[in-house]
Every structure is written in structure tokens, then in C-alpha cells.
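Only one protein chain is missing; all other protein chains are in place.
Per-chain residue numbering starts at 1, and chain names A and B are given in the order in which the chains are listed.
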Amino acid sequence: MTSANTDSGTASSGLRESATFDRATIHEIQRAAETGVYDIRGWGAKRAVPHFDDLLLLGASMSRYPLEGYRERCDTDVVLGDRHAKFPLHLQIPVTIAGMSFGALSAQAKEALGRGASEVGTSTTTGDGGMTAEERGQSKHLVYQYLPSRYGMNPDDLRRADAIEIVLGQGAKPGGGGMLLGQKITERVAGMRTLPVGVDQRSACRHPDWTGPDDLEIKIRELREITDWEKPIYVKVGATRTYFDVALAVKSGADVVVVDGMQGGTAATQEVFIEHVGIPTLAAIPQAVQALQELGMHRKVQLIVSGGVRNGADLAKCLALGADAVSIGTAALIALGDNSPRFAEEYRALGSEAGFYDDYQDGRDPAGITTQDPELSARLDPVLGGRRLANLLRVMTMEAQTLARACGKAHVHNLEPEDLVALTIEAAAMARVPLAGTSWIPGRPSRDGDRW
Amino acid sequence: MCGIVGIQLRDETLYPNLGALLTPMLCHAAHRGPDSAGVGLYGDARYTRPGFSSISVLLGEVEVSQVTTALARDRDLGAVEVTAAGPTTVIRAATEPWTLERGVAEILDGTGAIIIGRGRELAVLKGTGDPSALAATFDLTRATGYQGIAHTRMATESAVTSAHSHPFSVAADLCLVHNGSFANHATIRRQLQAEGHVFDSDNDSEVGARYLAHKLSEGSDLEKALRQLCDEFDGFYTLLVTTADSFAVVRDAIACKPAVIAQTDSWVAMASEYRSLAGLPGIDQARLFEPEPEEVYLWQR
């Protein structure tokens, strides 16, 4: 529903836009008054929040020694879930593909994600609505999400999966359930979810058979019993009270904790949720790491971070702050072709623009990704899409290696918070790293030995 | 988030076995709350005695001898007896609970030690760490008495310390354990603070205990106070609340947090899971049921 603003003429003619009632706000009030239903859209938070761009890495020069690019080793592999599981995941790169459902995405898009991830040795994740044969077939490492709705949930797929991710929430809507509007509940999607075709589906926000960490501990044991303690069990939370939630996930027995910040994407959620609930990814990581460290579980229970991760710099910074891996969702869709200028005309016809399109809920995605329309879906070639995603994942990894080598690290996991400084006071306070050029971490008393 | 268990004995011949009954109940709730544990014991001759009052204290850094020496100087108290149980110390004297509490509070003022229980019948023991190990520290199997409740804690938002452990006992012989998470406890805490109540911890469950104590002091009986709590408190809770003569259970309207009640002619017991009740004598013949939402279940001795 967002469209590009055209500013020609307004300022020069002396018209003044209200900062409080800006055009988007006015439009939303008009829309609400007209329809009586809250606005539902896809994508993640669009407002500006402190982010990884507000952090910089301290490359080595004299006090530290950098590694030679391409020649000297800088490893990127990561083992996930070796706390209790017989078969932990061993991924070649610390970037995984976040949970996105078949239903929200076309079968071609799911297949492309599987192909791209498998090509570079990382995992994909199912999403709300069950596992398709295509994605199992195309994904070398597949994480099966266990959600409140339990759409398409079955023990055969549980046993077929390489890991199980119990989803409590996601960054776009912590505390809220999923949504999939009628346009996308086609016969196949409806069949997988046992729903009438064409309904506006709203999923539950709490799991139907447990509430709270004490019961989650019993639920995790059940899932382990069903799968004979073979599969790593992840617990995914939307970032809000992250310090407590991560500690409780660990106490409940999770092998891996996934923290999704507020910039994390969604297929369809109330805009009020997307923009107003949760904390930025940047702010969530130090809280999560602190909880893990206090329990003596940092690096033993792995931390996966998601929500607005776009490139190798974001990856390097997440790892430096203490994450073991990141997940990408929106970036992966863009790699497949979402919001591509190739479809500029069609985006415009939908009242949007290439680069602005967020109406994933409508199922009319010209790029054939967030749709169930057979004609639109056919536009996405899964092989080509997979290659594009693999390319992005390779670039992200090489970028992170470049930065890690510059900081003198032979493994990207050896990046640490001390390799980071912040550009803004806000980012310094949230990331708990010093403001660039100072030793000042807001909220922390200055220490003996601070020399500047 | 936690495990809660409790039992009220009807059959006097079971009184010597209170600890033997309560200990396995507690241990089977340990997986629900590995961070800390605590018990409230009514009528345990080790800690309480007819004609006496008992104060349960977490002394922290304070030496027991400092307290006994100072109390000995208070002529109103008469002979003072002290029993240690793990991190908890129970002090008793042949006086009213509030007289003894005032005396103990004066001595402990500013030391960081806190009073965690008071009454004629009740002793509260709590600590941090593995619940089964704590039960051993408390020598819980040897406890005697007519009523006991216990709690194992998986801390949600407040710290893991002995002071944050359950039970919460903030008025004479009143004891509360909670499983769940109150959603508006900060607001009720502020209201109670405005009325002069002072809190020992930032635990949401303490707000429940202080609220009940406040309502009881205003003249509500326990049943009414629990109904008032249901009206005021938002969020998820299964509560087990005891007084010198009552054993009460209540759950919130949504009733997600588990609770099982078992009743025989000899005892009534409650636990988060049946697992904790499985070893009780006569359990096979007990009436077993789950409490309905927002209904107060109360047994009087």
C-alpha cells in the first residue's frame, strides 16, 4: 500500500507537511475510516531504528595483525544443536534461511530457497503450514517449524526433518499469531492446513497444549521422545523481553535459540504490530548473549539472530556481538526477485512501486514469489532463483570473511564485541559497544585504564 | 514458572509423616523449576510450638549469634530458640508473632537479612539451587505437622535468589505459592506501595501475597480475598494459598497453568502435575479433579 512520494512542487509552493500527520498517516486514517478493518501487509518494520549500519568494525593495522584475503584461512562453518541432539546440524556458512511457509510463498519460491541454501551448505526452514515434498527434496538441511497453529504438522515430517524449531513468536509480531488471507488459501494450501478454500486464516498466538517454560520443558521432551533424541530443537522468539526469554528457552532445554528482531519480515500482519511491537535486532543480541553467558551456555546453546540482516557486514556484526549464525528472510526473497525493477510496470498497476511492494497478503506478487497464483508463480524459475540466492549467500559469507580477516580472525566466530564501535549514542547503548573514538558505552561507568 | 505442591492432613496419625509425604511431591516437581525451591510447614515441632511464635529469616551475612545475643537483651521476649535449616533460620519465642517480628526486624534493620515467614504455626524455608538437594538441606523428610506447601521455581523475570523464591509469606501464618505470570502486577504493586506496603522482592508473586494480606487485614476471609484477587489480577496463575486453618486453590479464567487436586478422608493435596501426587497413601482411591477457572477451592481444618 505504500507508494513512492512525489515531492515535486509541494515544498516550493510553500505547502507544509505536518510531521505528525504526514501523508502516510493521513492515508491510513482515511483508509481505516473507509474500511473499518486494520491494515494488513507484509514485509517488516519500515520505520528507521538503530541498526547494524550504526556499527563499525575496527580493522587491524599495528596493534593487531590482519589476515591475507583469499590466502589465509578464515573458516565459516557452524555446528548447531550439539547440546542434546544425536545429530546436530553442521552448516558450511553461518547464514540460514528463515521460516517462510508454503502458502505465504509459492512452491517455486520454496524450491528456489532449498536449491540456493543447499548449494552453499546451509539450511532452510519450513514455516506455518507444513512441509512440502518439494522443499524436503531440495533442502539438504531442513528445519521443521512447530507452530501454534500446527497446520500440516505430522510426525512423519518431524522425523524427516533435520531439526525442529518451536516457534513462540516472530519479530514482526511478537505475541501475535499468523495470518494468511483468502486469496492465498488455494486448494493445495487449504488441503495442507485442513481449512476451507478461500478463508482469511488467522492462526493462534499461543500453542494449544502448553503455555510457559515449565510446560515447554515437557513439550520439548515429548518431541525428543518422538524423534528418539536425534534432532536439534530450536526455540524461536520475537525480540521483546529477550534476556528473560532466552534464559527460559535454555532452561526449557532448547539446543538452539532463535531471536528475531522487530525488522523481521512477515507474509501478512497488522501494520500496527509490525511497526509498534518488539525491539530492534541490534538491541536484542546483547541481551540474548548476556542471558546465555550468565547461564554458562554461550556457544553451547547456539544463538541465531534474524530481523533485517542484509549483507556480510550485518553478518559480521551479528557474529561479533555474539551470535553463532544469522537467518535471512526478506533479503532472500529480494535475491529471488522480489521487488525487482523488471516488474516496475506491474507494481505500479497494483498501486505500488518496485522497491516499495509489501502487499504479500494479496497474493498478486508480480515476481511470482509471495503468491499462489499458478500463472504468477510460473514466472519464478526455481533453478535460476536458487542460483541467485546461492550467489547472495556466497557474497554475504565472503564479505563477512573479508571483515573478519581484516580484524585478524581465522574463523568468523572469533569476531567479538571489542571489534566494534558505534556511530550513534543510541546504537552504542543498545549494542553495548563504545561510541567510535571513545571508550564510552552509555549506561556503563567508565573504567580504570580508560585512556580517551 | 514453576511447580507447586501442597497437602493438608486430616488424619492426625499422618502428622509425623508430613515431610515424608511432601518431599517426593517436591522432588517430582523439580523439572518444572530447577532454579530454586521453598517450603511452608505448619505445625512442625522443630520450628513451631504451642504458645510460641516463629519468625523465618534469611540471615545472609548476619551471624546467628548476633541475633540471639541481641534478642536475649529484650526482656519481653523471654527465652529465644533458634533452629537453622539450610539458608533459612527460624527463631521462636513465647510471645505474639508481631512482637517477635518487631524485635527481629530491629536487629536486622539495614543488614540485608530479610524475614520470609511469621506466625504461630508456620515456618518458611527457602533457598536457591536444585530442589531435591534443597529438600535434603532442609532435612525435609523429617518434617512433621498438619499442612505443608512447596514450590520449585523457573524464574521468569525476577532474580534467582533465596528472597525471590517461593513461598511468599507476608502476614502471620499466610503462605502463597504461584505458578504462572501476572500481567498487571506492577500497577497493583504501586497501589499497595501507596497504601504503605513495603516489598522484599520484585517478584510478581509477592504482589499476590501482599494483596491477599491486605484484603485479609481489611476483613475479607480467604475465600473472598481470593475472589477479589481474581477480579484485580490479570494474567496466568494457579495459586495455592494456606493459612493456619485453610488450604485454598484458585486458577485464572484461562486456566492454562496446570493443577490437580486429590482428596481422601485422610488428606487433601494439590500439585501442578499428578506425578507429584502419585506416591501419596491411598491415592488410588482418592477423588482426583482439576480446579475450574476462577473457582475458589478451600478446605478448612
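The rule is short, and it goes like this: contacts are C-beta pairs under 8 Å (C-beta built on N, C-alpha and C of every residue); 3 or more make two chains touch, one makes a residue touch a chain.
Just so we're on the same page, contacts and distances are computed from a predicted model.
J.: Given the options "Response regulator", "Protein glxC", "Branched-chain amino acid ABC transporter permease" or "Protein-arginine kinase", which would UniProt use as the protein name of the unshown chain?
T.: "Protein glxC"
J.: From the list B:L192, B:L277 or B:V296, pick the residue that touches the absent chain.
T.: B:L277
J.: Among A:Q170, A:T227 or A:T266, which one is in touch with the chain left out?
T.: A:T227
J.: Any idea which of A:R150, A:H298 or A:R348 touches the chain not displayed?
T.: Only one of A:R150, A:H298 or A:R348 touches the chain omitted from view, namely A:R150.
J.: May I ask you to list the residues on chain B that touch the chain which is not drawn?
T.: Touching the missing chain: residues 255-256, 258, 260, 273-279, 288-290, 292-293.
J.: Identify the residues of chain A touching the omitted chain, counting contacts across the whole complex.
T.: 35-38, 40, 149-151, 153-156, 158, 181-182, 193-196, 198-200, 204, 208-210, 215, 218-219, 221-222, 225-229
In the analysis below, only the chains that are shown with their structure count from here on.
J.: For the complex, give me every residue of chain B touching chain A.
T.: Contact set of chain B toward chain A: 1-3, 31-35, 154-157, 179-181, 236, 256-258, 272.
J.: Within their complex, state which residues of chain A touch chain B.
T.: Those residues of chain A that touch chain B are 206, 211-215, 217-218, 241, 244, 247-248, 251.
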